[in-house]
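One structure, as C-alpha coordinates, below. Some questions next.
Of the protein chains in this complex, all but one are displayed in their positions.
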Amino acid sequence: MNWSEFFSMGGYGFYVWGSYLTALIVIGGEVVLLMRRKKACKRVNRD
Amino acid sequence: MNWYKYASPSAFYPLAGKMIPWFAIPAAILFAVGLYIGFFVAPTDFQQGDAYRIMFIHVPAAWMGMFLYVLMAFYAGLGWAFNARLSSMMASALAVTGALFTFISLVTGAFWGKPTWGTWWVWDARMTSTLILLFLYVGFISLQSAIDDPRRADRAGAVLALVGVINVPIIYFSVQWWNTLHQGATIRILAKPTIAPSMVAAMLVLLAACWLYSIAIVLVRLRCIILEREQNAAWVAEGAA
Partner (left out) sequence: MFRWIVARDLTLAWRRRADVLSTLFFFVIVVSLFPLGIGPETQLLRSIAPGVVWVAALLASMLSLGRVFANDYQDGTLEQMLLTPQPLYLVVMGKVLAQWLVSEVPLVLIAPLIGVQFDLAPDALLTLFISLLLGTPILSLIGSIGAALTLGLRGSGVLISLLILPLYIPVLIFGAGAVDASITGMSAQANLYLLAAFLVVSLVFAPWATSAALRISLE
(Lines give C-alpha, C1' and ligand atoms only; values in the text may rest on other atoms or scores of the structure.)
Protein backbone atom coordinates (compact mmCIF):
# COMPACT_ATOMS: atom_id res chain seq x y z
CA MET A 1 0.00 0.00 0.00
CA ASN A 2 1.67 3.16 -1.18
CA TRP A 3 0.60 5.68 1.44
CA SER A 4 1.87 8.78 -0.26
CA GLU A 5 -0.01 7.79 -3.38
CA PHE A 6 -3.13 7.14 -1.33
CA PHE A 7 -2.79 10.48 0.38
CA SER A 8 -2.43 12.43 -2.83
CA MET A 9 -5.43 10.73 -4.46
CA GLY A 10 -4.04 11.12 -7.95
CA GLY A 11 -3.38 14.79 -7.41
CA TYR A 12 -6.85 15.49 -6.09
CA GLY A 13 -5.90 15.02 -2.48
CA PHE A 14 -6.89 18.52 -1.40
CA TYR A 15 -10.41 18.12 -2.74
CA VAL A 16 -11.04 14.59 -1.56
CA TRP A 17 -9.62 15.08 1.91
CA GLY A 18 -11.11 18.55 2.12
CA SER A 19 -14.56 17.08 1.53
CA TYR A 20 -14.23 14.27 4.00
CA LEU A 21 -12.64 16.52 6.58
CA THR A 22 -15.53 18.97 6.27
CA ALA A 23 -18.03 16.15 6.63
CA LEU A 24 -16.16 14.85 9.65
CA ILE A 25 -16.04 18.27 11.27
CA VAL A 26 -19.73 18.91 10.68
CA ILE A 27 -20.88 15.51 11.89
CA GLY A 28 -18.42 15.49 14.75
CA GLY A 29 -19.51 19.01 15.64
CA GLU A 30 -23.14 17.97 15.65
CA VAL A 31 -22.40 15.11 18.00
CA VAL A 32 -20.27 17.21 20.36
CA LEU A 33 -22.78 20.07 20.53
CA LEU A 34 -25.61 17.65 21.09
CA MET A 35 -23.76 15.94 23.93
CA ARG A 36 -23.29 19.32 25.54
CA ARG A 37 -26.96 20.07 25.15
CA LYS A 38 -27.81 16.73 26.67
CA LYS A 39 -25.66 17.44 29.69
CA ALA A 40 -27.16 20.88 30.10
CA CYS A 41 -30.76 19.75 29.97
CA LYS A 42 -30.12 16.84 32.32
CA ARG A 43 -28.49 19.23 34.75
CA VAL A 44 -31.47 21.58 34.62
CA ASN A 45 -33.85 18.73 35.25
CA ARG A 46 -31.99 17.50 38.20
CA ASP A 47 -32.84 20.71 40.05
CA MET B 1 -49.16 -4.48 21.70
CA ASN B 2 -50.46 -1.00 22.36
CA TRP B 3 -48.18 1.24 20.31
CA TYR B 4 -50.20 4.35 20.99
CA LYS B 5 -48.87 4.65 24.49
CA TYR B 6 -45.53 5.60 22.95
CA ALA B 7 -47.10 8.68 21.47
CA SER B 8 -46.65 10.46 24.74
CA PRO B 9 -43.29 12.07 25.37
CA SER B 10 -42.97 10.48 28.79
CA ALA B 11 -43.41 6.96 27.43
CA PHE B 12 -41.30 7.47 24.37
CA TYR B 13 -38.37 8.96 26.26
CA PRO B 14 -37.08 5.69 27.76
CA LEU B 15 -37.85 3.77 24.59
CA ALA B 16 -35.80 6.20 22.56
CA GLY B 17 -32.99 5.88 25.05
CA LYS B 18 -32.90 2.14 24.56
CA MET B 19 -33.05 2.47 20.80
CA ILE B 20 -30.12 4.82 20.41
CA PRO B 21 -27.22 2.39 20.78
CA TRP B 22 -28.88 0.02 18.35
CA PHE B 23 -28.53 2.69 15.69
CA ALA B 24 -25.39 4.46 16.74
CA ILE B 25 -23.11 1.46 16.83
CA PRO B 26 -24.14 -0.05 13.49
CA ALA B 27 -23.85 3.47 12.03
CA ALA B 28 -20.23 3.71 13.12
CA ILE B 29 -19.52 0.26 11.76
CA LEU B 30 -21.12 0.98 8.42
CA PHE B 31 -19.27 4.28 8.14
CA ALA B 32 -16.02 2.38 8.57
CA VAL B 33 -17.02 -0.33 6.13
CA GLY B 34 -18.31 2.10 3.55
CA LEU B 35 -15.22 4.26 3.68
CA TYR B 36 -13.04 1.19 3.41
CA ILE B 37 -14.85 0.02 0.29
CA GLY B 38 -14.83 3.51 -1.13
CA PHE B 39 -11.15 4.09 -0.68
CA PHE B 40 -9.56 0.67 -0.88
CA VAL B 41 -11.82 -1.49 -2.99
CA ALA B 42 -13.34 0.84 -5.55
CA PRO B 43 -11.05 1.43 -8.52
CA THR B 44 -9.87 4.77 -9.78
CA ASP B 45 -12.33 6.27 -12.19
CA PHE B 46 -11.25 6.48 -15.81
CA GLN B 47 -12.48 10.02 -16.37
CA GLN B 48 -12.39 11.72 -13.04
CA GLY B 49 -9.44 10.06 -11.41
CA ASP B 50 -9.62 9.74 -7.67
CA ALA B 51 -11.63 12.93 -7.27
CA TYR B 52 -14.84 10.99 -7.85
CA ARG B 53 -14.47 9.41 -4.42
CA ILE B 54 -16.02 12.56 -3.01
CA MET B 55 -19.26 11.20 -4.43
CA PHE B 56 -19.41 8.60 -1.66
CA ILE B 57 -20.13 11.25 0.92
CA HIS B 58 -21.66 13.89 -1.33
CA VAL B 59 -24.53 11.82 -2.71
CA PRO B 60 -25.65 10.24 0.59
CA ALA B 61 -25.49 13.66 2.26
CA ALA B 62 -27.64 15.19 -0.48
CA TRP B 63 -30.20 12.42 -0.23
CA MET B 64 -30.33 12.66 3.55
CA GLY B 65 -30.90 16.40 3.26
CA MET B 66 -33.90 15.80 1.07
CA PHE B 67 -35.36 12.79 2.90
CA LEU B 68 -35.06 14.43 6.28
CA TYR B 69 -36.88 17.53 5.02
CA VAL B 70 -39.82 15.46 3.82
CA LEU B 71 -39.79 13.51 7.09
CA MET B 72 -39.68 16.76 9.04
CA ALA B 73 -42.65 18.14 7.12
CA PHE B 74 -44.50 14.87 7.66
CA TYR B 75 -43.98 14.82 11.41
CA ALA B 76 -44.75 18.51 11.70
CA GLY B 77 -47.98 18.01 9.77
CA LEU B 78 -48.87 15.02 11.92
CA GLY B 79 -48.21 16.99 15.08
CA TRP B 80 -50.39 19.82 13.85
CA ALA B 81 -53.26 17.66 12.57
CA PHE B 82 -53.47 15.37 15.60
CA ASN B 83 -52.23 17.84 18.17
CA ALA B 84 -49.46 15.35 18.94
CA ARG B 85 -46.65 17.10 20.80
CA LEU B 86 -44.20 14.29 20.28
CA SER B 87 -44.56 14.40 16.51
CA SER B 88 -43.87 18.12 16.50
CA MET B 89 -40.85 17.61 18.72
CA MET B 90 -39.62 15.01 16.25
CA ALA B 91 -39.90 17.53 13.43
CA SER B 92 -37.87 20.05 15.38
CA ALA B 93 -35.29 17.38 16.17
CA LEU B 94 -34.93 16.48 12.49
CA ALA B 95 -34.38 20.03 11.30
CA VAL B 96 -30.81 20.59 12.43
CA THR B 97 -29.54 17.24 11.19
CA GLY B 98 -31.19 17.72 7.82
CA ALA B 99 -29.72 21.19 7.48
CA LEU B 100 -26.24 19.95 8.34
CA PHE B 101 -26.41 17.15 5.78
CA THR B 102 -27.56 19.65 3.18
CA PHE B 103 -24.64 21.86 4.09
CA ILE B 104 -22.23 18.93 3.78
CA SER B 105 -23.61 18.10 0.37
CA LEU B 106 -23.10 21.69 -0.78
CA VAL B 107 -19.52 21.89 0.45
CA THR B 108 -18.54 18.47 -0.85
CA GLY B 109 -20.28 19.35 -4.09
CA ALA B 110 -18.08 22.41 -4.39
CA PHE B 111 -14.98 20.35 -3.64
CA TRP B 112 -16.04 17.94 -6.34
CA GLY B 113 -16.87 20.64 -8.83
CA LYS B 114 -13.56 22.42 -8.70
CA PRO B 115 -11.35 19.63 -10.05
CA THR B 116 -14.06 18.13 -12.25
CA TRP B 117 -15.57 21.17 -13.91
CA GLY B 118 -13.13 23.91 -13.02
CA THR B 119 -15.32 26.04 -10.77
CA TRP B 120 -16.12 25.88 -7.07
CA TRP B 121 -19.76 26.58 -7.69
CA VAL B 122 -22.00 25.52 -10.55
CA TRP B 123 -25.53 26.85 -10.88
CA ASP B 124 -26.89 23.53 -12.03
CA ALA B 125 -30.35 22.36 -11.05
CA ARG B 126 -29.23 20.06 -8.29
CA MET B 127 -26.78 22.34 -6.52
CA THR B 128 -29.07 25.35 -6.72
CA SER B 129 -32.08 23.41 -5.47
CA THR B 130 -29.95 22.04 -2.64
CA LEU B 131 -28.92 25.57 -1.72
CA ILE B 132 -32.55 26.61 -1.61
CA LEU B 133 -33.33 23.53 0.49
CA LEU B 134 -30.76 24.80 2.98
CA PHE B 135 -32.57 28.16 3.02
CA LEU B 136 -35.83 26.35 3.71
CA TYR B 137 -34.27 24.52 6.65
CA VAL B 138 -32.81 27.75 8.01
CA GLY B 139 -36.22 29.38 7.70
CA PHE B 140 -37.88 26.59 9.65
CA ILE B 141 -35.27 26.64 12.39
CA SER B 142 -35.31 30.44 12.62
CA LEU B 143 -39.09 30.58 12.83
CA GLN B 144 -39.21 28.03 15.62
CA SER B 145 -36.47 29.71 17.59
CA ALA B 146 -38.17 33.10 17.24
CA ILE B 147 -41.39 31.88 18.83
CA ASP B 148 -41.41 31.47 22.57
CA ASP B 149 -44.63 29.52 22.97
CA PRO B 150 -43.74 25.91 22.07
CA ARG B 151 -47.15 24.97 20.71
CA ARG B 152 -47.29 28.02 18.50
CA ALA B 153 -43.77 27.27 17.33
CA ASP B 154 -44.77 23.69 16.53
CA ARG B 155 -47.80 24.69 14.49
CA ALA B 156 -46.20 27.64 12.73
CA GLY B 157 -43.29 25.40 11.82
CA ALA B 158 -45.75 22.86 10.46
CA VAL B 159 -47.37 25.40 8.15
CA LEU B 160 -44.00 26.55 6.92
CA ALA B 161 -42.60 23.05 6.45
CA LEU B 162 -45.68 21.90 4.55
CA VAL B 163 -45.71 24.93 2.26
CA GLY B 164 -42.00 24.30 1.73
CA VAL B 165 -42.34 20.62 0.97
CA ILE B 166 -44.94 21.33 -1.69
CA ASN B 167 -42.64 23.93 -3.13
CA VAL B 168 -39.56 21.70 -3.33
CA PRO B 169 -40.48 19.89 -6.55
CA ILE B 170 -41.55 23.22 -8.05
CA ILE B 171 -38.24 24.75 -7.08
CA TYR B 172 -36.33 21.85 -8.58
CA PHE B 173 -38.30 22.00 -11.80
CA SER B 174 -37.97 25.74 -12.19
CA VAL B 175 -34.25 25.74 -11.46
CA GLN B 176 -33.72 22.94 -13.96
CA TRP B 177 -35.66 24.89 -16.55
CA TRP B 178 -33.68 28.02 -15.76
CA ASN B 179 -30.44 26.12 -15.87
CA THR B 180 -31.00 24.47 -19.23
CA LEU B 181 -31.88 27.84 -20.65
CA HIS B 182 -28.85 29.56 -19.27
CA GLN B 183 -26.38 26.82 -19.74
CA GLY B 184 -23.15 28.16 -21.11
CA ALA B 185 -20.58 25.43 -21.49
CA THR B 186 -22.10 21.98 -21.69
CA ILE B 187 -21.68 20.48 -18.29
CA ARG B 188 -22.45 16.86 -17.78
CA ILE B 189 -23.67 16.71 -14.23
CA LEU B 190 -22.82 13.17 -13.33
CA ALA B 191 -20.38 11.83 -15.85
CA LYS B 192 -20.19 8.19 -15.01
CA PRO B 193 -20.21 6.02 -18.11
CA THR B 194 -19.86 2.76 -16.25
CA ILE B 195 -20.12 2.48 -12.54
CA ALA B 196 -18.25 -0.34 -10.90
CA PRO B 197 -20.22 -2.43 -8.40
CA SER B 198 -17.81 -1.52 -5.65
CA MET B 199 -18.62 2.14 -6.22
CA VAL B 200 -22.32 1.45 -5.90
CA ALA B 201 -21.65 -0.63 -2.83
CA ALA B 202 -19.62 2.08 -1.14
CA MET B 203 -22.32 4.66 -1.81
CA LEU B 204 -25.13 2.45 -0.55
CA VAL B 205 -23.25 1.40 2.55
CA LEU B 206 -22.49 5.02 3.37
CA LEU B 207 -26.12 5.95 2.69
CA ALA B 208 -27.21 3.29 5.15
CA ALA B 209 -24.63 4.60 7.62
CA CYS B 210 -26.03 8.12 7.25
CA TRP B 211 -29.55 6.86 7.84
CA LEU B 212 -28.59 4.98 10.99
CA TYR B 213 -26.56 7.93 12.21
CA SER B 214 -29.46 10.28 11.56
CA ILE B 215 -31.89 8.12 13.48
CA ALA B 216 -29.52 7.87 16.42
CA ILE B 217 -28.65 11.55 16.55
CA VAL B 218 -32.25 12.69 16.03
CA LEU B 219 -33.39 10.44 18.87
CA VAL B 220 -30.76 11.97 21.15
CA ARG B 221 -31.90 15.45 20.20
CA LEU B 222 -35.53 14.41 20.63
CA ARG B 223 -34.81 13.28 24.17
CA CYS B 224 -33.20 16.65 24.88
CA ILE B 225 -36.20 18.45 23.47
CA ILE B 226 -38.55 16.30 25.54
CA LEU B 227 -36.63 17.08 28.72
CA GLU B 228 -36.46 20.77 27.91
CA ARG B 229 -40.15 21.08 27.19
CA GLU B 230 -41.57 18.73 29.75
CA GLN B 231 -39.54 20.21 32.57
CA ASN B 232 -42.51 20.67 34.79
CA ALA B 233 -43.97 17.23 34.34
CA ALA B 234 -43.82 14.88 37.27
CA TRP B 235 -42.16 12.02 35.46
CA VAL B 236 -39.14 14.15 34.71
CA ALA B 237 -38.62 15.08 38.33
CA GLU B 238 -38.91 11.45 39.32
CA GLY B 239 -35.62 10.86 37.65
CA ALA B 240 -35.30 10.67 33.94
CA ALA B 241 -31.86 9.23 33.63
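In order of appearance the chains are A and B, and numbering begins at 1 in each one.
Heads up, the rule we're going with is that a residue touches a chain if its C-beta (ideal position, glycine included) is under 8 Å from a C-beta of that chain, and two chains touch if they have at least 3 such contacts.
All of these numbers come straight from a predicted model, not from anything done at the bench.
Undergrad: Over the full complex, note down every shown chain the hidden chain is touching.
TA: Counting the whole assembly, the omitted chain is in touch with B.
Undergrad: Out of B:V70, B:L143 or B:L204, which touches the unshown chain?
TA: B:L143
Undergrad: Among B:A16, B:A51 or B:A156, which residue is in touch with the absent chain?
TA: The single option touching the absent chain is B:A156.
Undergrad: Looking at the whole complex, which of B:W22, B:F82, B:W120 or B:W178 touches the chain that is not displayed?
TA: Considering all chains, including the one not shown, the answer is B:W178.
Undergrad: Going by the touch rule given at the top, which residues of chain B touch the chain that is not shown?
TA: Given the touch definition above, chain B has residues 132, 135-136, 138-139, 142-143, 146-147, 151-152, 155-156, 159-160, 163-164, 167, 170-171, 173-175, 177-178, 181 touching the missing chain.
The rule we apply is simple: only the chains that are shown with their structure count from here on.
Undergrad: Nearest whole angstrom, what separates the Cα centre of chain A from the Cα centre of chain B?
TA: About 16 Å, centre to centre.
Undergrad: For chain A, which residues count as touching chain B in their complex?
TA: 6, 9-12, 15-16, 18-20, 22-23, 26-27, 30-31, 34, 37-38, 41-42, 44-45
Undergrad: Name, in rising order, each residue of chain B that touches chain A in their complex.
TA: 39, 44, 49-51, 53-54, 57-58, 61, 96-97, 100, 103-104, 107-108, 111-112, 114-115, 213, 217, 220-221, 223-224, 227-228, 231, 236-237, 240
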